[in-house]
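Omission of a single protein chain aside, the complex is shown with its protein chains in their original locations.
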Amino acid sequence: MTLPTAEAEVLVPFNDCDPLGIVWHGNYPRYFEAARCALLEAIDYNYGQMMESGYAWPVIDLHLRYVKAIRFNQRIVVSAAIEEWEHRLKIAYAIRDAASGERLAKGHTIQVAVTLPDFEMQFASPELLARKLGLKP
Amino acid sequence: MTLPTAEAEVLVPFNDCDPLGIVWHGNYPRYFEAARCALLEAIDYNYGQMMESGYAWPVIDLHLRYVKAIRFNQRIVVSAAIEEWEHRLKIAYAIRDAASGERLAKGHTIQVAVTLPDFEMQFASPELLARKLGLKP
Amino acid sequence: MTLPTAEAEVLVPFNDCDPLGIVWHGNYPRYFEAARCALLEAIDYNYGQMMESGYAWPVIDLHLRYVKAIRFNQRIVVSAAIEEWEHRLKIAYAIRDAASGERLAKGHTIQVAVTLPDFEMQFASPELLARKLGLKP
Partner (left out) sequence: MTLPTAEAEVLVPFNDCDPLGIVWHGNYPRYFEAARCALLEAIDYNYGQMMESGYAWPVIDLHLRYVKAIRFNQRIVVSAAIEEWEHRLKIAYAIRDAASGERLAKGHTIQVAVTLPDFEMQFASPELLARKLGLKP
């Protein structure tokens, strides 16, 4: 059984680049966000659907490893893959150059379900996620 | 009668600066935001209080005139002054170098009241604003 | 003679949206930037080419008129059109909903040429711009 993956392509905007002429490291979470939203869209469980189902999924952990500088106007592909889902939603990311496929960065995020509107943390993922992943009927 | 004014000081962060080594023009609205929030705080009508009173005040017009480039680590002072309030809230801004007082940028925003949660536009400002401004009892 | 135009499509990211659930007004300059870069690419005069030619073109004036709130995950089309070029580069923008075509915002930017690396302002646009626009041989 394979867990879902998705990709987002980004044309690096000028305003993401710093005085060194490279993307400021703190802007990479935006690229992860684009791929994560594509992934959640692909499993039919986007942020709107999460909220309708009574949950939000705040990020509680973020890791980023920068491999090679990314520059203005570079076309990059950000891939996202679900790695854990039972107790928390762990997504792994890789950023590659669209033309060469060279890996530029990697990382992960961990999210946990909280009930809305009281933000109470859930120690197991809601059953709905397993159904969205096709792991439960 | 003088309308209220307020100031916010900003130490320009690295991540606001672009490959030319200057603040990217699209980051200035953040500086205006800091001064606007200080101003609304000063009249005891911050965003939280706005929402509690049943209104939001979205910005419907923004103008920015860039006079001189702003650089990383520069200390700037952003001033905000209410210019109109009866039908819409017009605030004028100036950005100055904290040390020399030299003017670096100016501009304005225009906001209108909308009711919450339906976002219905109000063609006159709610009476509460006049009271907050000390113009009505 | 028609001056060049270009478009950029944006899928509004979560991180551009504020606690009211709409795009924070200060994020719109990013959308203009995407369309401006597409336009400059179309006339073969992107930022890299500007710098190689000895000039930068800082924005000296920005105007934004917000017509209708933009929301997370909305697909928008940002168009950019050159309106003036002889003494300064004035670009007009419109943001529309990709599906309905409804206009959501409009505005303009004005840029002037400065020489690099000394940032000396030029009161006429360099001849290269006219050539890029196909207005001079």
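In order of appearance the chains are A, B and C, and numbering begins at 1 in each one.
The working rule: a contact is a pair of C-beta atoms (placed from the backbone, for glycine too) under 8 Å apart; a residue touches a chain by one contact, two chains touch by 3 or more.
Model, not experiment: these values are computed from the prediction.
Q: Based on the whole complex, identify which of B:Asn15, B:Ser53 or B:Ser79 touches the chain you can't see.
A: With B:Asn15, B:Ser53 or B:Ser79 as choices, the missing chain is touched by B:Asn15.
Q: Considering the whole complex, not just the chains shown, which residues of chain B touch the missing one?
A: On the side of chain B, residues 11, 13-15, 29-30, 33-34, 37, 46-48, 72-73 touch the unshown chain.
Q: Provide the residue numbers of chain C that touch the chain removed from this figure.
A: 14-15, 17-21, 24, 26-27, 72
Q: What is the set of chain A residues that contact the non-displayed chain in the whole complex?
A: Counting only chain A, the missing chain is touched by 19-20, 22, 25-26, 29-30, 32-33, 47, 56, 58-66, 69, 109, 119.
The rule is short, and it goes like this: only the chains that are shown with their structure count from here on.
Q: Which one chain sits nearest the middle, judging by mean Cα positions?
A: The chain sitting closest to the overall C-alpha centre is C.
Q: For chain B and chain C, let me know how many angstrom lie between their CA-based centres, rounded off.
A: 24
Q: In whole angstrom, how far does the Cα centroid of chain A sit from the Cα centroid of chain B?
A: 33
Q: So what's the Cα centroid distance for chain A and chain C, whole Å?
A: 29
Q: Taking each residue of chain B in turn, which ones touch at least two of the other chains?
A: 19-20, 26
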